[in-house]
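Heads up: the structure comes next, in structure tokens.
For this view, one protein chain was removed and the others were kept in their places.
A, B and C are the chain letters, set down in written order, and residue numbers restart from 1 in every chain.
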Amino acid sequence: MIIILKSDIDEVQIKHLLEHIESVGLQPHLSRGTYRTIIGLIGDETEISADRLRSFPGVQDVVPVLPPYKLASLQAHPQPSVVDVSGVLIGGGHLGMIAGPCAVESEDRMNTIAASVKQSGANLLRGGAYKPRSSPYSFQGLGEEGLKILRRVGDRHGLPVVTEITDPRNLDQVLQYTDMLQVGARNMQNFVLLSEVGRTSTPVLLKRGMSATIDDLLMSAEYILAKGNSQVVLCERGVKGFDNATRNLFDVAAVASVRHLSHLPIIVDPSHATGRPELIPACALAGLAAGADGVHIEVHDCPEEAMSDGPQALLPDQYAELAGQMSQLAKLLGKTISQVGNAAGDPA
Amino acid sequence: MIIILKSDIDEVQIKHLLEHIESVGLQPHLSRGTYRTIIGLIGDETEISADRLRSFPGVQDVVPVLPPYKLASLQAHPQPSVVDVSGVLIGGGHLGMIAGPCAVESEDRMNTIAASVKQSGANLLRGGAYKPRSSPYSFQGLGEEGLKILRRVGDRHGLPVVTEITDPRNLDQVLQYTDMLQVGARNMQNFVLLSEVGRTSTPVLLKRGMSATIDDLLMSAEYILAKGNSQVVLCERGVKGFDNATRNLFDVAAVASVRHLSHLPIIVDPSHATGRPELIPACALAGLAAGADGVHIEVHDCPEEAMSDGPQALLPDQYAELAGQMSQLAKLLGKTISQVGNAAGDPA
Amino acid sequence: MIIILKSDIDEVQIKHLLEHIESVGLQPHLSRGTYRTIIGLIGDETEISADRLRSFPGVQDVVPVLPPYKLASLQAHPQPSVVDVSGVLIGGGHLGMIAGPCAVESEDRMNTIAASVKQSGANLLRGGAYKPRSSPYSFQGLGEEGLKILRRVGDRHGLPVVTEITDPRNLDQVLQYTDMLQVGARNMQNFVLLSEVGRTSTPVLLKRGMSATIDDLLMSAEYILAKGNSQVVLCERGVKGFDNATRNLFDVAAVASVRHLSHLPIIVDPSHATGRPELIPACALAGLAAGADGVHIEVHDCPEEAMSDGPQALLPDQYAELAGQMSQLAKLLGKTISQVGNAAGDPA
Partner (left out) sequence: MIIILKSDIDEVQIKHLLEHIESVGLQPHLSRGTYRTIIGLIGDETEISADRLRSFPGVQDVVPVLPPYKLASLQAHPQPSVVDVSGVLIGGGHLGMIAGPCAVESEDRMNTIAASVKQSGANLLRGGAYKPRSSPYSFQGLGEEGLKILRRVGDRHGLPVVTEITDPRNLDQVLQYTDMLQVGARNMQNFVLLSEVGRTSTPVLLKRGMSATIDDLLMSAEYILAKGNSQVVLCERGVKGFDNATRNLFDVAAVASVRHLSHLPIIVDPSHATGRPELIPACALAGLAAGADGVHIEVHDCPEEAMSDGPQALLPDQYAELAGQMSQLAKLLGKTISQVGNAAGDPA
């Protein structure tokens, strides 16, 4: 950590600061410049809080040298992590191809969609049973009934399932039915929820908050890792932008940034990132080309009847076409898409 | 609601859309322009979902005419609401002057700070017992012990208290000790939490999320109102900006925007908005001049020992000076600052 | 255009508005809803200003139905435009691969870099002679001497050249030496400059401003087109974001958005978008995968000696490796990279 002192700091204030630094077991290294004096800290800087140092009189700024997360960092784990979702691998060259409707609406609909996306090449099925909706008057999901449908349909088609958790009080229930827990963008800094999913051993899909920096995202992952759950997959789904041309601003460079900072897999979600079906294929391919470990896409067979997020869903045929292009690109990039067997209907 | 059709929509698609509109009891009003055709909807547009309409083939865009919230709107309640926090009024010309440390750290410290801010003119005391921290390794608050300290200190100095709720499972406990519940910026779209505080009758301080629009903020208030709790005070605390000169970007115009849309009181929090003590006084006064119903300020008697957010706290003397300026400005603006009696130590 | 009226508008105000609309030759189409009344305009809405309509008493909002640009729109020109830069094609399946240093520094250095990028597969050479620098104390470019070097080196290696124009008074001089004019991000709304380059017939590379929406970008292109120059190539180079992890936020979805709105080619500039060499390859490939018509990359053989923007330049070897990957991806996407002959040193 580097402490930059104000030009008018006096010697008493410097002494006070140096004593504090030494009191926590660090060694201060003072450099008096022509215009400013700085202090470099030698030792384990996790012992000291940058915020506390900033509060000392005479301190202008504090520049951390190490990232604030540890377990999520490449230093802690230099090789890419591979997350295993009931047989489907994500990370380290394996792509997680997640597809399905925003919300579970009925078993028939879920079956139709699952059959189609499985055939197109998806390897994981998504569907929300507890929906976080910005209006209290909107459809809030089928609850446990939705979870049961998702589980049965996933099993039928050989697709491990992903569903969102929004309430720590539902965690035990949701864990009975799902292979992967999703923490949504609006809950990325719901630290209570992060701690709870961290206490499980179920893989977690952690979506980036709409105004979260990469460091914020990795700190939220750190919450989960610190509680003992190492099965975390990050997801870039667009951040808040100033242009209404798209629902969010798809930050494709985040994929590459994360790769240089963390061992955790990161996938992209062009459905939420753009909110416009006609832009989804371009952004899905861009995400893979940038090195993403998978793609999350909302698919619905009749968007006009969808109970949520219909306008951003691809039709099954559109998904099939895109999946073909993604598969070709994956081949060029040397990535593989693993599948689990189809318990009920596997033709083999 | 207005539906703008694509230029290449065909008559079958138009018919399909008109039938849907009529099926939900609305009357479509078709205008065929030279370049585009539009449909205006006559009737109660809350019966129909803009998202669903956007999913119909041939629909280019849907423009809502009414705001998505109802109970929070001026239409529902044309006069400003006044929220009563155990005797301290906020709204309708009454200012809520909230002050105190980020976190409750000890009874002594809390006492010192409370005595000082009460004398300076604050009428509500804040202090966190459950702290949402972006690092899992940071101080997370004293929990119930912190709540007890806050309650005793508030009572001693005649200051109703405000504290943050982060977990629905703690709600009953927190309600035993506090006069007002705070929902923090990171939980503004934690709909589970909003629903739970909506089921109480305790006043709620709802802070704007870092990337929440005014409409998003009012929709979150609507969640609380829709569950039956009408005692909601909004808080502008800065949104995400691109300039690191300040921690967040203080959106002072939001105060005036809300005034034209909603009856709910809105206060400002220049401590979180700027993150820099030297900018807090200017922004506090700006907030009042823009019409805010109060000011929330973090005060700590020794920022370098603060267990969280030290660098953005004012010293008690700095708060006293600012409170004097705010009081003068309040007088010019014709606003009043109500106080409750001092149960234990009131000199009268 | 659709005019949404305030709920309290009176009949006199409505009459006043209708008369104005008819006075400019348009036909108003009034729909009185349960809550709000709207007016649809039938006829050529370019005859009327949305801003002026918004100024009428009783008007709440005006929603344009058509885009504000005409010549740049797909309606005006449904097929993709192909821009010819002295033999190198951009658009309609042809990729413009622009490479070179930020600034022209010396003929030797320029020669070295040009030889290398040509061999790697670049087909256009960039180099600034008039540099817009945010500090008045920074290197401002070699001026005409730089233009001469760029011209000679481009000719020697069979690379048409691109250079920035910053001052309308230099236009005649710059035109003597360059094959393509660049208008930089900071000048995207320098309408004086746009008008002047619009009066030439030289291809223009128009970079998106840091806070420009897609509509803003297309309106700036419209300025050039409206003055008679149809040879415009757009460039996405990152917009202002809130995360310092990258210099700007690379908006890869803009490539796909533009494709749905305009016939103009659009390329990407991952050098300025990210400002970090280690992220450039991922973003270059992402841009191509999203459908970009080319890639603009800064290359320097000794970044530590570069007179501007050194930290974001690729080394020639790094560019060579990336160019190989881009070439493979281009093949998969069915795109071609045209080259012009090498006037001086063509081995053939």
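As a working rule, a residue touches a chain if its C-beta (ideal position, glycine included) is under 8 Å from a C-beta of that chain, and two chains touch if they have at least 3 such contacts.
Everything numeric here is computed off the predicted structure, so don't read it as measured data.
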Touching the absent chain when the full complex is considered, from C:His77, C:Arg133 or C:Arg152: C:Arg133
Residue among C:Asp8, C:Asp51 or C:Asp172 touching the omitted chain: C:Asp51
For chain C, residues in touch with the removed chain: 20, 46, 49, 51-52, 54-57, 68-69, 132-138, 166-169, 186-187, 189-192, 195, 209-211, 216, 219-220, 222-223, 226-227, 239-240, 303-306, 308-311, 313
Those residues of chain A which, in the complete complex, touch the missing chain: 2, 4, 29, 31-36, 38, 40-45, 63, 65-66, 240-242, 244
Positions on chain B where the hidden chain makes contact: 211, 213-215, 239-246, 249-257, 259-260, 273-274, 278-279, 282-283, 285-291, 328-329, 332
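In this text, only the chains that are shown with their structure count from here on.
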Angle of the C-alpha superposing rotation, chain A to chain C, to the nearest 5 degrees: 180
Homomeric contact chain A-chain B: same or different residue positions, threshold half: same
Chain separated most widely from chain A, comparing mean CA positions: C
Cα-centroid distance, chain B relative to chain C, in whole angstrom: 40
Residues within chain B bordering two or more other chains: 240
